[in-house]
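For this view, one protein chain was removed and the others were kept in their places.
Showing subunit A:
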Amino acid sequence: MADVKHDVIVVGSGAGGAMAAYELTKSGVKVLMLEAGRDYDPKTETPMFKRNGEAPLMGAGNVDKDFGFYDATVDGGWTVPDEPYTMAEGTEFLWWRARMLGGRTNHWGRYSLRFSEHDFKGKSRDGLGADWPFEYDELAPWYDKTETLVGVCGANTGHEDMPPSSPGVLQTPPTPRITELLVAAAAKKEGIDLAPMHRAVLTAPKDIRSKCFYATPCGHGCSIGAAFQTTTSLIPLARETGLLEVVTDAMVRSVDTDDDGKVTGVTYVDKKTGKDEKLSARVVILAASACESARILLNSKSKKHPNGLANSSGQVGRNIMDSTGANIGAMVPALRNRPRYNEDGHTSNHLFIPWWGHQAQAKGELDFPRGYHFEIGSGFREPGSSVAGDLQGYGKALKDEAKANYGAYIGFALRGEMLPNEHCYMEIDDKVTDKWGIPVAKFHWKWSEHELNQIKHGLETAKVIFANMGADVGELPTPEEAILKGGEIIHEVGSTRMGESPTDSVTNQWGQTWDCNNLFVMDAGVFASNPHKNCTLTIMTLAMRNADWLATQMKQGVI
């Protein structure tokens, strides 16, 4: 095809898209990246050292900036102007979108835990959900490569839920803080170990990026590149090859096919002009985020693909999973009036509570499948709009009480595995379209007893650990009350899941759609399950591995 300027079009500039573009351009492939949001330059736009007190409303979150004024997500969030989505009656689902170059990597938590051999073969263990079409051992070298490129700090502790990285891959984790050490002792009394969190934060400099200086919230974004985001790492590194072109404000309407059903390119709306543009390429990679990629596929109907592109299995939009979430916390009296010191660290968990229950589960002692972990919220944080808690009285006594309680609160955030179920899926709304006339996603959602039992177990376990610290969390809420909404943890995956067979999955193990050999999905849509571990590291690892495979296929002329 002589008119083809780019070999590959990548839709999306977040974790999956940027990694695919990086890997392909390093292999000599010409890539055009389309981003639906605006251009974004963390070097000039990141309010790193800004304080809550300088922001409107003390930095508090609202519908304009869900995670607070200085959160790095611009033009996005759980609501996006001009881009509605709908929900079936009785459904509550929150769909986070970041409309900016770099996508959600600009503000994510940077927790980077490997999935383990158990995680890839859940169905073989308990008969539920689906296995992934490969073994952990096949992915392990790619985890090593991804962690090395991205820069992940952490440690190999031999914990059963945390497969080791090869020697020299992980950067040194920061030393734990007082509150984490207290939780560690209180959990150990119950036989539960803490471990250094693995985070995509540099504790030593790497390529064009600086190391962490242990100040400023990572959620503000990181102009020095220490906290990983594609805008300060993969995208500029890929651009250095001279083979990457990026077009922002490009909202993809459809993936286009020829009469044989083969992918020819994409049609996108240039949001600046409102006009449709058509592009052609040998290969199209969707990495627009799980539900956005599924939406594009379902909106790409043709004679050959009447139910949407790559949807002969009917599985596009199905099998959506989020992580389960619940919060529990209390003031710990022993921490009152404790000695002050700089407790910022890399501003997030230095230690966390990995899932400890594999053996109990194997023995049938638990009434739920799969696992969860606890992230710990604590510390002498920068004061914000809710610094003081619920206090009584007035005057100096009041202020002294507020100061005594400062840094004495500990909160656990549960993050657990959800099983796919038939009630959790998205489709295209037959009435509603967005500003550009593109039909929108409609969500269906329902938790099952697996998730509710898991939450119950988590709350009860947390209560015991808090009691060991001398803290009372009070009466526990029911799991139904405690569980956060679908989409609220922003770990939605599975809408284009991979598998062994075209009848029950959308892609093969390379993210290649069964129906079109030159159409790939390289975001979390391909996940066959959603282990309790945050998904971004695995999105990047799969994108690196699968883009490498794709580059080889292209060189060999297979695709």
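Just so it is clear, a residue touches a chain if its C-beta (ideal position, glycine included) is under 8 Å from a C-beta of that chain, and two chains touch if they have at least 3 such contacts; residues count from 1.
The definition used in the following text is that contacts and distances are computed from a predicted model.
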item: UniProt protein name of the chain not shown, from "Tetratricopeptide repeat protein", "Extracellular solute-binding protein", "Gluconate 2-dehydrogenase subunit 3 family protein" or "Sugar ABC transporter permease"; value: "Gluconate 2-dehydrogenase subunit 3 family protein"
item: Options A:F380, A:W436 or A:W549, residue touching the unrepresented chain; value: A:F380
item: Residue among A:F67, A:Y136 or A:Y214 touching the omitted chain; value: A:Y214
item: Candidates A:K262, A:K403 or A:K435 - the one touching the absent chain; value: A:K403
item: Hidden partner chain, touching residue among A:E54, A:E92, A:E135 or A:D367; value: A:E54
item: Residues from subunit A at the interface with the omitted partner, ascending; value: 38, 44-47, 49-58, 60, 62-65, 69-70, 74-77, 80-81, 155-158, 164, 167, 172, 174-178, 180-182, 184-186, 188-189, 194-195, 203, 212-216, 220, 334-335, 338-346, 351, 380-396, 398-399, 402-403, 406-407, 468-470
